[in-house]
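Here the complex is missing a single protein chain, while all its other protein chains stay put.
Order as written gives the chain letters A and B; numbering starts at 1 within each chain.
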Amino acid sequence: ARGAAQAGGARVLTATDVHVSDYPTVAAVRWIGETLQRETGGALGIRLYHSGQLGRESEAIDMARFGAIDITRVYSGALNNAFPLTRALCLPYAFDSVAHMRRAMDEGVGDAVLRGFEQRGLVGLAIYDSGARCFYNTRRPIVEPHDLHGLKIRVPVSDIFIRMLRDFGANPTPLSLGEVFSGMETHMIDGAENNIRSFHSSRHFEAAHYWSRSEHSYAPDVLLVSRRSFDALSPRERGLLVETARESVKVMRGLWDESESKALQAVREHGVEFNDVDLAAFRAAARPLLDEYRRDAAIDALYRRIRELA
Amino acid sequence: MGIAILFLVFAVLLAIGVPVAFALAAAALATLFYLDLPPVVLVQQLAAGTGSASLIAIPLFVFAGELMLRGGISERLIALAASLVGRLRGGLGQVSILSSLFFGGVSGSAIADVSAVGGTMIPQMVKRGYDRDFAVNVSITAALVALLVPPSHNLILYSAAAGGGLSIADLFAAGIVPALLMTVVLMLTGYLVARRRGYGVEPFPGMRALLLRLVSALPGLGLVALIFVGIRAGIFTAVESAAIAVVYALAVTGLLYRQLRGAEFIAAVTHAARTSGAILFVIAAAAAFGWLLAYLQVPAATVQALQSVADDKAAVLLLIVVSLLLLGTFMDLAPLILICTPIFLPVAKAYGIDPIHFGLVLVLAGGLGLVTPPVGSVLFIGAAIGKIGIGQALRTIWPFWLAGLAVLLVVAFFPQLSLWLPALLKS
Partner (left out) sequence: MSDATTPTAPASSLQGAMDRLSRIVVGLAAAALLGLVLVQGWQVIARYVLNDSPSWTEPVTVLLLSTTMSLGAAAGVHERRHFSFALLAEALSPGLRHAMHLLAQLAVVLIGAVLAWWGTVLFADGLGIRAAGAALPQSANYLPMAVGGALMALFAAVQLAGEFRGDGGAH
């Protein structure tokens, strides 16, 4: 693209993210851009549009596929239906811990999922893990799935999450993220689920005082580049981009861990009550959903590989 | 160059009479071609422009307003209001402003507010002899109150765009005094304009007549109560309340008043569909246009230009306000907040401007753009409901717009006004 791509003879790749400027994924992509620029003597760089300036994630995927933008960072949950392999990463209790998640991504599972993007005009660059998703609510500590009964919990519009919440006995309520805060304050909904960093940055802790460590999903983020843009690069640039993106995972993880502990401390200071859950009971409740998704041979193979690395 | 093409094509097409929505879309298309970007972006962004939940309130509230108008609810509500405030010049204008404050207390959006309040008030004001332009202008500027009085989803959006460091409770509290100030200033303006235009006063009809009107308006007041309590109690969202309003209005007008017959029902729904189509399409086209503004980094260029001329806090604040007013001319509020917050807030902070205070300034300055052409969704909705041209509305909007601007400047240069209440609530 002329406007962005040819700034003074240099090629500039456009990248989008819905997160704010200092979010770990945004910082990681910025690091990629700086590295590319250094390595190519300024011939290749990245122009970053953070904070959702160029639209939501659902649109970003298609914009990249049609070549309107070059690189985008999206949440894997938004990719489940178009890219079936990403389902394996979102399934409840597929991963036991952040360490397990990272090990699996580094040892084959990540590459397998990334290759799956090629069927629809994209090239998978990296998988950024984004912590464990847990339940938070305005009512009570959630210890067993039973404690979710009758609670209206906001979920992202994702078939896996909707089904999972239903299986746990909650009333999954699709609501746009912007309405969640007011929704909890007026008790239209009782809670939501997310990672601790988003719990902090969305300020939802001002309304919800119970954080239950259910760790029900580790659904990560994915960094993608448009196939068209990728093919337009020289072989050397392609190799450099792939390699730099791979290295950026370490950068991202470092920033993530740092910001996660800051977020944890901030919400703790605000008086949010933390509790452990009966993980065995939650795992059992998630069983039927897992079994159903594992009927797909490709997903099952990935799932087995993930569990081998536990 | 891309920026020049975007604005030039838009201006030329607008001038030769291309409807606003099509001029926005064509300017976006021409710029996409110039940038060598696929035209498919235009269609994607048009779709994305209507993909947000809050826009559903537009067709639904316009529909509810049509039903209330044709089925006798509005008439009775206004008869009651007229007997209460009839001795005040331009009394229904005041009712419209107060209703906006009231409705704004449940909805976070100026668009929902003007659809709901304007949908009821504008036609009735016209019926009672007010000029259409007055009815439209008083209602659309009143809708700005909804942006400030909590809940305000625009302030939530601001908190998110700021990276989450800002308390939503503080932002909500900060909006209350400016919202009340805006209400008072607009009511005063409405009074002065009404006096100049010589709008008549209505005699007090007597206690008996007042009571009769009250009883007859009760079902209509029930709708207001239902929406207010329903949202406050968390039974439904502001968007869902619009559907509830339609169902309730159907029940009252069809079953209780028996004023709404099949033909009027058909007329109400088809008219609402026509009006909504025009409004939604221009909002969608503005989203595509805004996408290019963001892509071409216009806000960042603006702030750069600004920093090169301003040096002290007051000058920076003034220039930020001016830039936001200019950008708000072309952009809708939500994208404006998303795009400008990460660019403007660090500058504001560097000059010692409190981020809570800045949020109010940003939302209010961007909000004023909602009533100005060429891209002003609240203006378009008001004009469509009032059945007047944009030009006709614009010729007489200035007293109200200037009143809003005055409030903005006061809010911008007296930070205590917004920061006092949050501090009080904390201590």
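The definition used in the following text is that a residue touches a chain if its C-beta (ideal position, glycine included) is under 8 Å from a C-beta of that chain, and two chains touch if they have at least 3 such contacts.
Owing to the predicted nature of the structure, the values given are computational and were not obtained by experimental measurement.
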Review point. Given the contact definition stated above, which residue among B:A4, B:V215 or B:V247 touches the chain not shown here?
Key: B:V247
Exercise for review: Out of A:T14, A:T173, A:T186 or A:S248, point to the residue that touches the absent chain in the complete complex.
Suggested key: A:T173
Study note, to complete from the structure: Full-complex touch with the removed chain, picking from B:A47, B:L84 or B:V184, is B:A47
Review point. In the complete complex, which positions of chain B touch the hidden chain?
Key: 13-23, 25-26, 29, 39-40, 42-44, 46-47, 50-51, 53, 55-56, 59-60, 63, 235-236, 239-240, 242-244, 246-247, 266, 269-270, 272-278, 280-282, 284, 373-374, 380, 383-384, 387-391
Point to revise | Interface with the undisplayed chain - residues on chain A | key: 62, 80-82, 150, 152, 157-159, 162, 171-174
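Going forward, only the chains that are shown with their structure count from here on.
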Study note, to complete from the structure: chain A to chain B, mean C-alpha position gap in Å, rounds to 34
Study note, to complete from the structure: Touching chain A in the complex, chain B uses residues 2, 34-38, 40-41, 44-45, 48, 51-53, 108, 151, 153, 156-157, 159-164, 166-169, 231-237, 291, 294-296, 338-339, 341-342
Exercise for review: Using the touch rule from the top, collect the residues of chain A that touch chain B in their complex.
Suggested key: 1-5, 14, 20-23, 49-56, 59, 62-63, 66-68, 175-176, 178-179, 181-183, 185-189, 200-203, 206
